[in-house]
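Here is the structure we will look at, set down as structure tokens.
Complex shown without one protein chain; remaining protein chains in place.
The first chain written gets the first letter, and so on, giving A and B; residue counts start at 1 in each chain.
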Amino acid sequence: MTAASVTTRASARRRWLEMPRARMAGSPKVLPAVLGLPVLLWQAVFFAAPLVFLVIVTFWQVKAFRLEPAFVLDNWSRILFSTTFQRALVHTIAVAGTTTLLATAFAFPAAYTIAFRLSARARDLAVAFLVVPVFSSYMLRIYAWQIVLSPEGIINAVVGAVGIGPLPLLGGAVSLQVGLLTLTLPIAVLILVFAMAGIDRTLIEAAENLGCRRARVIAHVILPSLRPAIALTATTSFLLAFGDYISPLFMTGSKPPTLSILIVDTVKSGSQWPRASVIGVSMLLMLALVLGLGQWLSRGRAARKEAAR
Amino acid sequence: MNGTLATRLSRLAQYGLLGALFVFLATPMLVIVVFSFDANRFPTIPWGGFSLEWHRAILADPMIRDAFLNSVLVGLGTAALATALGFAAAYLDFRHRFRFKLPFILLVAVPPAVPATILGMAMLAFLSRIGLFGRLETVMACHVAIATSFAMAIIRLRLNDLSRDLEPAAWNLGASPLSALLHVVIPFCRPALIASFFLSAAVSFDEFLIAWFVGGVHETLPVRILNLLQGQVNPKINAIGTVVLVISVALVLLAQRFTGVRAGRRPKPRSGE
């Protein structure tokens, strides 16, 4: 070892010892807590607490137009046994069920075309075009359908010019579905496009090489691997249609009322908060049930058998 | 097999259906924009000629101006707060393991799945009891509770691409956990942060039920539209609609521009293809 290297090695130690070293202030758990607490508090106060309170209110009473804490089951029995609620529930389930079927049925072939037929560029463009309506101006678009479908609207003006009409396009089950599909279709197609894009293409090619016709490839390769995505599409469509307020309001004029309409009417007329809350909580229970069903369906028959064993 | 009549018809049907879908989605937006420039009072055809009358009318309407200003304020506040909270939640999910993590993540993720009617009613019932009813800040706070879900999703997706070594490397080079967050994680997430800012703004700018329930006299623009829609036919609606549509579409497109989300990066092309 040379003399020079000895001095550099000694100075290495000196440099180390001279380095200022403050001990860390606070424990390493500080940062996650600082990040997590605001989120927790915010969601607790502005999301969880209102929902919990909603459940509590279902047992309260309204006396002289004032909401008073109590524990009565009266609100539940009144709502659950009222024919208005029962009819609205059946109607809302029927409407949302129809939307779910229609949205899934239209979305599947459209998503298939986007995922498997379009070029990468065209596909990105299609996805961008589908994302826009998910986040923008649903209410306005429903209003636009009103303009298109109303008795003095665009379609009736066109068919009127050739002597037909005016057609009662607005205010029926069809116009309601037009509105709800406006809400659900973009999301339904997006979910399926993303799921299909995730399918291993070699799987499809392998099936085709084995002589599978396209229809059989869809039935035996694509559909089974899309089971969870289809269940997600269906539950999402149902969830959106079931809770929607705007389409029933503007496309059918609230007749017959859906549960959302019923909630708003109940709140508006005479501060019947507990009863509106009962409807709301019932809707949430209903949705939880549907989500559970979706989960169950998405697991597939084989997995279910496995779980049952 | 290619070129048989059946295949061609099937292809034609596929593209036809896709075209119909896009027409179905585009029609309402086009109708709003086109009729906002219509001189007629009632939006129908034939078109009454080009006019900026209704656009001018909304500028002159103080209620609409106030509502617009409210919407901008609520939207900006929501965007900033939801992005910050969404980042915090996404980062915690990415970096840390802790008890009750799943309930924590669900608490952030679930709000958009609850129908706005129910959520709005619940928020109104609860927040009015703690004295927060009828304030613009309350509208914003409620919008944040919903928009944070989207912000978290976008930012979490970006964090998936952050190499696990990058943050430890920063600590190793003398960055405290906070400095590493500021100088490494946040710069890395910047596109996602921008995207989530715009998307949160869009979510807030478009939301009307909760704003209607908890806002009281403070109307946001969509609430103003909702109130206008429930009254007489008003040609101003198309003009406001155009403004709202342009703003929210612009916000969503900006958000998309920064996420870089693509439907399925195709598997890498094999050599010789």
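The working rule: a contact is a pair of C-beta atoms (placed from the backbone, for glycine too) under 8 Å apart; a residue touches a chain by one contact, two chains touch by 3 or more.
Throughout what follows, contacts and distances are computed from a predicted model.
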item	value
Missing subunit (named according to UniProt) among the choices "Spermidine/putrescine transport system ATP-binding protein", "Cu2+-exporting ATPase", "Chemotaxis protein CheR" or "Tripartite tricarboxylate transporter TctA family protein"	"Spermidine/putrescine transport system ATP-binding protein"
Residue numbers in chain B that touch the chain omitted from display	163, 165-166, 168-177, 179-180, 183-184, 187-188, 190
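The rule is simple: only the chains that are shown with their structure count from here on.
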item	value
Chain centre separation in whole Å, for chain B relative to chain A (CA means)	14
Residue ranges of chain A in contact with chain B within the complex	24, 28, 31-32, 35-36, 38-40, 42-51, 53-54, 57, 106, 109-110, 112-115, 117, 120, 123-124, 126-145, 147-148, 152-154, 157-158, 181-182, 185-186, 189, 193-194, 196-198, 200-202, 214, 239, 242-245, 250, 260, 263-264, 267, 273, 276-277, 280, 283-284, 287
Interface residues, chain B side, partner chain A - complex	10-11, 14-15, 17-18, 21-22, 24-25, 27-29, 31-32, 35, 42-46, 85, 88-89, 91-92, 95-96, 98, 104, 107-108, 110-111, 113-119, 121-123, 125-127, 129, 141-142, 144-146, 148, 176-178, 181, 199, 202-203, 206, 208-209, 222, 225-226, 229, 237, 241, 244-245, 248-249, 251-253, 255-256, 261-264, 266-267
